[in-house]
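A single protein chain has been removed from this complex, and every other one stays in its place.
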Amino acid sequence: MEFSSGRNFMFRVPEGVELVGYLTDFAERHGISTGVLSGIGTLKNPRIGYFLEEEKKYKVMELTGTYELVSLSGNISIREGKPFIHLHVSLGGPDGKLYGGHLVEGEVFVAEVFIQELLGEPLERKPQDNGLSLWDAEKT
Amino acid sequence: MEFSSGRNFMFRVPEGVELVGYLTDFAERHGISTGVLSGIGTLKNPRIGYFLEEEKKYKVMELTGTYELVSLSGNISIREGKPFIHLHVSLGGPDGKLYGGHLVEGEVFVAEVFIQELLGEPLERKPQDNGLSLWDAEKT
Partner (left out) sequence: MEFSSGRNFMFRVPEGVELVGYLTDFAERHGISTGVLSGIGTLKNPRIGYFLEEEKKYKVMELTGTYELVSLSGNISIREGKPFIHLHVSLGGPDGKLYGGHLVEGEVFVAEVFIQELLGEPLERKPQDNGLSLWDAEKT
């Protein structure tokens, strides 16, 4: 879990594309196996998830309309042999109230994204008994 | 949109100054053209914006009082030949509820800020038809 620094990417995602899919393609296209991701912008009709531990699945909520992407933070690692992006978002409505959770999908109005690649032994997501797909944990 | 790593700055912004103006001056003073910014702290009477797509301008809301600066995230790039800082914030009130959006301005009570400089072809903000000033987008 110690990594050296790889490439840095900062860019604007094109208007109209779906954010999670676009960033997953970006990671594949540039061969990024491990990395950290952050960003800001504005999303339309984002769908966010809240994990239901007992049901072992996400409850998905759709927010209708346009939201300021107040924070986008997450990581890139390997799942089933491919780059997988895990993102959480906070989203601001027209009254300034914030909503958020796990980003399922969202249409980009504006997204300014920074990706910091990490080089080293890849972190791999493996299915867990709790219904999530996680890296091996550090020692306690 | 690929960058090498430049300098790292971590510091506390002086109490009482206006945050956006201070950070813009900081970037100018240190010659930072491109970078990523994050931070935490406490702000007073922050003014936040929500972009109104149809009106092509920000609706500005003033939050009265003191708010935990739960997240500060953004970037530095070039607009009209000078460093320009684009920041989004999430702000926590005394009841723990969060508000946020585009940071228009805020008085610093505490702000602990990290700036990571990026070196390479500068990203330049250019006026768009939608009323925003944006970098050229990546390819779809």
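All chains are identified by letter, namely A and B, in their written order; residue positions are counted from 1 within each chain.
Keep in mind that, in the parts below, a residue touches a chain if its C-beta (ideal position, glycine included) is under 8 Å from a C-beta of that chain, and two chains touch if they have at least 3 such contacts.
Bear in mind the structure is a predicted one, so any value in this text is a computation, not a measurement.
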- [ ] Quickly run down the residues of subunit A that touch the omitted chain.
- [x] 1-5, 34, 36, 38, 48-53, 59, 61, 63, 71, 73-75, 86-90, 97-102, 118, 123, 132, 134-140
Open item on the list: Give me the subunit B residues in contact with the hidden chain, please.
Closed with: 5, 7-15, 17, 22, 26, 38-40, 42, 66, 68-71, 73, 90, 92-98, 109-110, 112, 114
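Keep in mind that, in the parts below, only the chains that are shown with their structure count from here on.
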TODO: Give, as an integer number of Å, the spacing between the C-alpha centres of subunit B and subunit A.
DONE: 21
